[in-house]
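Supplied in structure tokens, the structure appears directly below.
Excluded from the complex is one protein chain; the other protein chains are retained at their positions.
Letters A and B mark the chains in the order given here, with residues in each chain numbered from 1 onward.
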Amino acid sequence: MIAVALLLVAASATAAVATRDPARQALVLSVLGVVLAVLFTTLQAPDVGLSQLAVGAALTPLLLLLTVRKVRRRPRREEDPR
Amino acid sequence: MDVLPYLVAGWVFLAGCYGLATSRNLIHAVGCLSVCQAGTYVLLLAVGYRDGGTAPVFSDLKPGTRPVVDPVVQALALTDVVVGATVTALLLALVVQVAKRHGTVDPDELGELRG
Partner (left out) sequence: MNRRMRLCLVALGGAGLAALFTAAFLRLPAFGGDRHPYGDRAVRAALHRHTANTIASVNFDLRAFDTLGETSILFASVLGCVVLLRQARDEHRARPEPADVAPPVRRYALLVLPVAVLTGLYVVAHGQLSPGGGFQGGVVTATALHLLYLGADYHALERVRPLGAYEAGDALAVSAYVVTGLAAVLAGTAFLANTLLPYGTFNTLSSGGTVPLLNAAVGMEVACAVVVLLARFLDQAVEIEEDSGK
């Protein structure tokens, strides 16, 4: 169980680094956050798992996406920002 | 199984470093930095794990009946998860400012701008 979670973490971390488009990377990072939360729970650390779930799966990707949107909107303002 | 968790932690950290060094986009670089952080959490919690241990929470567990895993490393990782997120936010705020001032988020182009 722990080994599976560990390998999943390694795989999703590699995927997160290899994804060069920041908007997609934010989504992969949120997958990484969920997988890390699962790993921490199997390692008997529910506290850390809980905070990783809230931060890693929701907060950090959200901030990344908002930044992407802000940065992208500037040079091409005539396009639909969404 | 004995060193696998440590190796995974090292791999995640190095993968994050590689992404950080080769990134062409500062937002992507910040994401890679959070991957590096994840590596440190894995290492910390792996050090504190104990075979057959349970979570060190005694609200529904009689003290002394079962071995528990190390709470100290968990506390270290726990505070850093949240504080690290706000530091990520600070870095992203810097990226927004860089984009406003220079109109690009590519570190290579930024280097050229400065001469």
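Here is the rule we use: a residue touches a chain if its C-beta (ideal position, glycine included) is under 8 Å from a C-beta of that chain, and two chains touch if they have at least 3 such contacts.
On a predicted model such as this, the values are computed, not experimentally measured, just so you know.
By the touch criterion stated above, the residues of subunit A touching the omitted chain are 46-47, 50-51, 54-55, 58-59, 62-63, 66-67, 69-70, 73-74, 77. With the whole complex as reference, residues 1-7, 10, 13-14, 17-18, 21-22, 46-51, 55-59, 63, 67-75, 78-83, 85-87, 89-90, 92-94, 96-97, 100, 108 of subunit B touch the missing chain.
The working rule: only the chains that are shown with their structure count from here on.
Averaged Cα coordinates give subunit A a centre that lies 11 Å from the centre of subunit B.
By the touch criterion stated above, subunit B contacts subunit A in their complex at residues 1, 4-5, 8, 11-12, 15-16, 18-19, 24-25, 27-28, 30-32, 34-35, 38-39, 41-42, 45-46, 48-49, 53-55, 57, 68-69, 74-75, 77-78, 81-82, 84-85, 88-89, 92, 95-96, 99-100, 103, 105. Looking at the complex, you find that subunit A touches subunit B at residues 2-3, 6-7, 9-10, 13-14, 16-18, 20-22, 25-26, 29, 32, 36, 39-40, 43-48, 51-52, 55-56, 59-60, 63-64, 67-68, 70-71, 74-75.
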